[in-house]
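Below is one structure, written out as structure tokens; comments come after it.
As you look at this complex, bear in mind that one protein chain is not there, while each of the others sits in place.
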Amino acid sequence: MNGAADLGGMMGFGPVAPESDGEYFHAEWERRILALTLAVGAAGRWSIDASRHARESLPPGVYLTSSYYAIWATALERLLVEHGLVGADELAAGRSLRPGEPVPVLDAARVPAVLAAGSPYDRPVAAPASFGVGDRVRTRVIHPSGHTRLPRYARGKAGVVARVHGAHVLPDSSAHGAGEAPQWLYSVRFDGRELWGEGADAGLAVTIEAWEGYLDPA
Amino acid sequence: MNGAADLGGMMGFGPVAPESDGEYFHAEWERRILALTLAVGAAGRWSIDASRHARESLPPGVYLTSSYYAIWATALERLLVEHGLVGADELAAGRSLRPGEPVPVLDAARVPAVLAAGSPYDRPVAAPASFGVGDRVRTRVIHPSGHTRLPRYARGKAGVVARVHGAHVLPDSSAHGAGEAPQWLYSVRFDGRELWGEGADAGLAVTIEAWEGYLDPA
Amino acid sequence: MATDGTADGGLAARTEALESILVEKGYVQPAALDRIISTYERDVGPRNGAQVVARSWTDPDYRERLRADATAAIAELGFGGRQGEHMVAVENTPDEHHLVVCTLCSCYPWPVLGLPPTWYKSPAYRSRAVLDPRGVLADFGVTLPERTRVTVHDSTAEVRYLVVPMRPAGTEGLDESSLAELVTRDAMIGTALL
Partner (left out) sequence: MATDGTADGGLAARTEALESILVEKGYVQPAALDRIISTYERDVGPRNGAQVVARSWTDPDYRERLRADATAAIAELGFGGRQGEHMVAVENTPDEHHLVVCTLCSCYPWPVLGLPPTWYKSPAYRSRAVLDPRGVLADFGVTLPERTRVTVHDSTAEVRYLVVPMRPAGTEGLDESSLAELVTRDAMIGTALL
């Protein structure tokens, strides 16, 4: 979707404010929201893509005036309600009103192992890759109302395949519970002038990761 | 600039809320901001393009969480200070601290005549129009940090000239006090699929007004 | 965008202070402000555009002049000026429906329609009109036939659009001023049918 999260190329936010190492949190609740988001993910009711879609779906004015962990908090509440793990009445009451569903729970003792294992997103597919390194491709012009990872600034643009990553879970499908639908994933390299016109920095290149369905031969 | 005002094609704002005729204002201050903005324009210190740029330059989160006349109010304050008509200290104090500059003032008796006259934006130019009705053109890919009236969704897109309007003041110049720099102005008609891809409504067309410098032959 | 009815963040007081500063400095006359407001609250509004539409329905020569030079044809009825210096009239037909928007700000033909309604200036309308006009029309309770194409006019310059809606069936016996009564503001923006 063309939501407020799709920020590439937008203007008006002012300078970046650098911050020194180790400043991960600015309030205790931020630590807890990060941990809650990771821990309840073990229930397996939604994918990382569904989480991202819940965040990007916030009204743009809300998204752009909320701190990052505030966005996470609101999205987590929505996901819990949408997927039936928590009732809206329970959020309103601020306490549990009924027993929980039976779901897998992340055991404290297994936290280091689970985080260190991660969850790879590459999947075997039968079809060979349509593109190879060096091939010229053009991203498609799409404006889906659902989730996509093809940013607006990189739609309808010609580039060159720089890497072939294997087939990966397709967020456009996975975000909506429609299956992993893996597709070949490529790094595509664009000249800055292709993206931004003649005014672009002459030495600029930008890469994105693009699934095969985002691409046509060029 | 790619500011928050450039809204075409963005998603996430929810449905439109229709409102009956005659609901022009929702508070008395809105009436006064509209009138102040129009009246002080008579001082001639800035163009309508500079006004629009002052509004679109608000930080995106502010723009998207402000009512429309609140945006006008903030922009008017900024313009008055930037152009030396009011001091920031006077805005802070909430009252005038020194005599005003000598500027043309809109006389109450002349209001109806001035509003009914308007201020046309067409200008004579020596060069003939480069394009005629029916010509195929492509909008340029530009991302200026200053003001432009070529919306992001219509950049790098092929269309057909539908009308030739004469030469008009160029906002990209006028907004920055760099002169009127008039250019031929065209209505350009795009097929919806050119703008939004194959998912677009098959019967959709969109027109924009585009100055000659926004266009290349296609 | 907050609706204009929500907490105004001190804007009433800020506006009052700003007005007094500008008046004290001699930049504006309070009576001129009153006159601007009364012009757009009382004198200039969609009844003007409705007269233009009714005339074009009843007078074929006027219709041709409106098509050829809308600014001049509208001036014949005494309307023109600020935010209507360069007018274009677009006629709805069974094959093509017109819808007007300003995605970049709030451009709107003041001399014929008055000031724009809040929804016209809202991000919801401005963002979606060019991408999904049928979805926007659904928010207004309007469904077009499948066969009707939609042309959206994004007012990116000082050209302003007036939509001439289709004359309703069964109005053959009505005179021009009765016809004008039927023409609504939203129909002249393209978000309503008659």
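The letters A, B and C name the chains in turn, as written, and every chain counts its residues from 1.
Keep this in mind: a residue touches a chain if its C-beta (ideal position, glycine included) is under 8 Å from a C-beta of that chain, and two chains touch if they have at least 3 such contacts.
Remember, it's a predicted structure, so these values are computed and weren't measured experimentally.
Participant: For a quick check of understanding: of A:I142, A:A181 or A:A205, which residue touches the chain that isn't displayed?
Facilitator: A:A205
Participant: Could you pull out which residues of chain A are in touch with the chain that's been left out?
Facilitator: 5-11, 13-19, 21-36, 38-40, 43, 48, 52, 55-56, 64-70, 73, 76-77, 80, 85-86, 90-91, 94-96, 98-101, 103, 105-108, 111-112, 114-122, 149-151, 153-154, 163, 165, 168-169, 171, 185, 187, 189, 195-196, 200-201, 203-211
One rule holds for everything that comes next: only the chains that are shown with their structure count from here on.
Participant: Fitting on CA atoms only, what is the rotation between the copies chain A and chain B? Please report it in degrees, nearest 5.
Facilitator: 180
Participant: Based only on mean CA positions, could you tell me how far chain A sits from chain C in angstrom?
Facilitator: Distance between chain centres, rounded to whole Å: 41 Å.
Participant: Give the residues of chain A that touch two or more other chains, as numbers and ranges in rising order.
Facilitator: 60-61, 143, in rising order.
Participant: Tell me, which residues of chain C touch at least two other chains?
Facilitator: 1, 123, 131
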